[in-house]
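Sending over a structure as structure tokens; questions will come in a sec.
As you look at this complex, bear in mind that one protein chain is not there, while each of the others sits in place.
Each chain gets a letter, A, B and C, in the order it is written, and its residues are counted from 1.
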Amino acid sequence: MAGPLEFAPAIAALPFVSFVIALFFGRYMPKKGALAGITATAGSLLLAIWTYFTVMGNGEPHTEHLHTLVAVAEPFSLELGILIDQLSALMLLIVTLISFLVFVFSLGYMNDEGETGLPRYYAGLSLFSFSMLSFVMASNLFMAFMFFELVGLCSYLLIGFWFREDAPPSAAKKAFIVTRFGDYFFLIGVVGILATFGTSAFIGTGGTESFPALAEHALTGSADHVHTFGFDPQTWFTILALLVLGGVMGKSAQFPLHTWLPDAMEGPTPVSALIHAATMVAAGVYLVARMYGFYALSPTALAIIAFVGGFTALFAATMGVVKREIKQVLAYSTISQYGYMMLALGAGGYVAGVFHLTTHAVFKALLFLGAGAVIVAMHHDEDMWKMGGLKNELPVTYYTFLAGSLALAGIIPFSGFWSKDEVLYEALRLGLNDPVFMAAYAMGLIAVFFTGFYTFRMVFLTFHGEPRTNIAESPHQYGWNMKAPLVVLGALAVVVGLINMAPLAKLTGMDLTYLHHWFENGGELLTVEHYHHLLTEVSGVHHVENSTGLMLGSGALSLGLALAGVAVAHVLYNVPSPEEHTDKLGSIKTVLFNNYYQDEYQVWLAEGLTANVARAANTFDQGVIDGAVNGVSSVSLFAGERVRRIQTGVVTNYAALLTVGLVVLLVAMGLLGGWF
Amino acid sequence: MTTRPRLKLGSHLLPGLAAVALFTVMAAVFLQGNFPAPAGFGEGSVLRSIGMAMFALEPSIPSANFLVAFEIIDVVLVAALVGAVMLARREGNDSSGSVRTDGGRGDDR
Amino acid sequence: MLIELLIAVCLLGSVGVFLLPDRYAPRLSFGISVVAIAVSLYMFSAFDGAGNALLEGGKLAFETNAHWLSLGPYDLSWHVGLDGISMPLIVLSTILTSLAILSAWTPINERKSQFYGLMLLLEGSLIGVFGALDFFVWFIFWEAVLVPMYFLIGVWGGPRRKYAAIKFFVYTNVASLVMFVGFFLLVMGSGVTSLGLPELAQQLATGSVSSVGGLSPQQVKVVAFFAMFAGFAVKVPVVPVHTWLPDAHVEAPTPVSVILAGVLLKMGTYALLRFNFTLLPEVAADYALVLVAIAVVSVLYGALLALAQQDLKRIVAYSSVSSMGYVILGLVAFNLYGLGGATFQMISHGLISGLLFLCVGVIYNTTHTRMVGDMSGLADRMPITAGAMVAGSFAYMGLPLMSGFVAEFMVFSGGFSATFPHAQLLTAIAMFGIVIVAGYYLFAMQRTLFGSFRVATDYEITRAKPHDIAPLVVLIVLIIALGSAPELIFGMIQDAVTPMTELTHTQHAAMGSMELRDVASTIGGVVR
Partner (left out) sequence: MIAAKYYLLLSAAVFCIGLFGILTRRNALIFLMSIELMLNAANINLVAFSAQHGNLSGQVFSLFTMALAAAEVAVGIGIILVLYRNFDDVDVTTATSMRW
């Protein structure tokens, strides 16, 4: 079907145009490139909405070949193409929506604050939108990797936007290196997948099959042209899946590669909202969902994903409890929430994972933008202990922020509740059969309590109580361009959970699981049913039977824990002048505040170890290898210096040498020739 | 005042020994050697034969033709004599300021 | 006749520049080099070669083959011609030389005629190296490259220029000698009467090698292979014969560094590809593990060394060692992506390292220091240069849509699918270079470009002049163009390397049967 899908490439192309405009002509334009970005992302958003509704009415995924990077007959070509199906259409919608809102918000956050270097800022933001949208639309893993790297570049450029200070460039460097470390494994995975299957397509087109399908054939029957390099196919596919997972863990900030994300908060807050909360960090999770047909084949990989996810959810949540700065709390909560998504995907909850991705994108973008608004109001001071009582001064921000917080904490009926509940429910159903998943579920469940606590600790410290500084008493006010995005997102944070109200559907018998149905359409091999089939038939992963009691029990348990967390926060912090209760934790607080010393050992690995090894290698190189070279040369120089002294200039000496030489020669020849 | 010649060897004994060694080696070799009886030059004056042989005037005498070599030696002799005269002549008329090189020793002696 | 024209333009231009006064030299030599670019681009567009120049069925573009003279039993010919491997390298040479000449306008202020004359002489020699197909002709150009290079480093270089120039000259010259011996061993073994490389390659592909001077035929091949490898390895350079490179780079003036890193190193890898891997692929296959070990060590060790450097030029120099390791890896993989990727990496690395050296040069021109610790926050005063350096660094890190990514990805794909033992593991180890490279470039950028502005030397920091910036822009455009449309050159590269991959289809079965121990015993046998 022709029509809007023909324009799909334009969704990504528009921000690219605005990138070029902002970079080269931004400084001559009234808003320094912002208008170009807003126009472009608005256009993308409209196209994405159009695409979304087209996909809704159209079962088959849309694929299109765009550009052949390298064309060879054997073994595989490197191609760029687009794949629009239910998953990517949804993701396109999320990314374009938040990009658009962030561009609008930036008008207030950056332009009105009189920042310099705005063309660079908007160019970076536009380039990011382009890369992210291209990543989402990628039709094969190779292309996905390319744009996965490019979003990393944009992240680097935008974190380091304020390059004249010391911290942002350092944070940008750290972000890039840590994610690069993950991408190293991802790159091996991509190369390996291409070498194994001869294709990295997510979906089969024109007689060729996608690599998950080939892997499935290799496991179920026998497939030709699948080289497993001497490994058992199951083992090899698990290895490949885990290699790709390396990139996912880097980008989605999963333990132990999460350390870059809190530092990345050095970037401008709208950047944090767009890149480090809603979209780029989601790229990892999206990638797992994108190639879920491959992950579903490997129970080991799934268990690792789930366990890492559950652990990260809990681990990051505990660190979020003690942070002083509003963006740091949000950063750790982001890590924690992506842990939930990984938990869901690992536990076979494809829909739950994507559902949480969707709701989280909305409410976390909202929270970051809200935090940005607060930071502007506080004249760029992020310390929550210097805030307090802002709810009267900033009502719009307060109510929207509250909506986002309720969603994050998982309070019914806000969006976060529905998605987090489904994540935990899927994990529980699997956990009842398998202790590994049970452990992951348990960690996720405990994290719910911490989530409720730190979220509302943040809300109470920021907005409630008495103002603790002069600035907090009369904060800076800001215009519509910051309020409008907040309002839009606030409204969405309330309602977006309604797209998939599984417990309510169970209870009432009504058909309320819209998102489930959404993923039941689409390409045959990309539907949730097919994934379910793979999980049960090929991997032998079984959920316990879906029952109303279990579902409601699970929901009630997580809601109860979340409310308990909120209640504790209320008791401790919703007072006119709260104390630093976390000090009572003593040494535990120190550990938490230092992030379990994760940064320390990674910095040690990067600087203490590697730099010392490098220095040792340098000494070795200069001393031994170059020393050998110089040694050879000085040996010949020295020898020459000595030997030339035979040339005394005295004829007698020459004659003596001649004579001695002749005698020796004669004696030698005589002895050899038998003259004597 | 003359005394009989004395062999003042001093530090040159060692190189001298080399010459002695050479002689020893050669003598040892030669005395070991066995030569057939010499062919000799047959009857007649050797001097005449040399004269004839030098310019190959009598083909029966076994020898090479040295006419060209003779002429070249002639030229070389003349050249050597002229060269010797050139070398020996004091240069120019400034007898005091003749060219002197000092063998790299400076003027400190 | 176009190759001859190109060489003649450079050589005659060189003579002309030598003879004219200093004030005309910069513009005149730039004009001549632009003419050379025009000729090479015309050749690129009119390129009609097919297949590999050395192998059966190869059709050469712009070929000239004229008998020149007979030397002993051997016929020497003036045989030049291009295939898909050498054509892009020639274009690279002309473009980089031209940009290097442009970048010399600011820093070179004395003996200009000689400097620019030598640059053109160098260009002509480089084109000769890539164009020649007769060993004798090739060797003349190969050695001729050293002469202008020696003077360019030794006269216009930094404080230790004499040391660096002599080290460069002696090191590479000794290597040439070793290579020469190896090559002639092969010639004698194969029994050809012509020194033309295609004749030799076809003789080796079809006929057998006879024993030479007490060496068995197999030993002749192995000794010849390793003698040539040793000779070219110095030029590439690979660990452990790389130490001339950082010294030469640090002491050489920036325009010379650009040529040195951009084109001169490619002579080594080009020769490896043409000689070792085309003439003796089966030996390369037998000893694949040794060669891959060298490649992997070069990649990681070079990267590690770059991490420890404080001088920006040394960083780029050592990272060149690392990048050249990828080329070796691709060559050893010996499949389409390996060989093609290696060739592509030669071009790509030429552009990227050229770009980075130019950036360092622009910075050095105004700050008069290259030490990482001596400056910070330069992006504040020199935004365009800083932007170019960021672009170059990311290109070096293999950022997608830039040429380095495509090259490295192809090399990795080739390495991963290669048939030598543990190919996957070894390739994966080599790939770790991409993490370290990110480490040192990000570190260097953070220290020099970002943070608060400070320079340790007392010079006024000004924006660079247009003729300093123009080369940077040209290179960035080329890098991005090749990164997003590699087919611009990969089509002809592919065409030229495909016949090579068919050389060893039968021999691959025997691969890996020889271990390091066998190498040692073989070499021992030779020495005995």
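Assume contacts are C-beta pairs under 8 Å (C-beta built on N, C-alpha and C of every residue); 3 or more make two chains touch, one makes a residue touch a chain.
This structure is a prediction, so every number in the text was calculated from the model and none was measured.
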item: Among shown chains, those touching the left-out chain; value: A, B
item: Contacting the left-out chain in the complete assembly, out of A:392, A:470 or A:647; value: A:647
item: Absent chain, residues of chain B that touch it; value: 9, 12-13, 15-16, 18-20, 22-23, 26-27, 30-31, 33-35, 37-42, 46, 49-50, 53-54, 61-64, 66, 69-70, 73, 76-77, 79-81, 83-88, 90, 98-104
item: Residues of chain A (touch criterion as defined above) contacting the omitted chain; value: 644-645, 647-652, 655-656, 659
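Note that only the chains that are shown with their structure count from here on.
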item: Centre-to-centre distance between chain C and chain B (centres being mean Cα positions), rounded to whole Å; value: 62
item: For chain A paired with chain B, centre-to-centre distance based on mean C-alpha positions, whole Å; value: 97
item: Between chain C and chain A, distance of the C-alpha-averaged centres to the nearest whole Å; value: 37
item: Junction residues of chain C, two or more chains touched; value: none
item: Residues of chain A that touch chain C when the two form their complex; value: 68-72, 74-76, 78, 142, 145-147, 149-150, 153, 157, 160, 163-166, 168-170, 172-173, 176-177, 180-181, 183-184, 187-188, 191-192, 194-195, 227, 229, 606, 610-611, 613-615, 617-618, 621, 625-626, 629, 633
item: Complex contact set, residues of chain B against chain A; value: 12, 14-15, 18-19, 21-22, 25-26, 28-29, 32-33, 103
item: Chain A to chain B touching residues, read off their complex; value: 649, 652-653, 655-656, 659-660, 662-663, 666-667, 670, 675-676
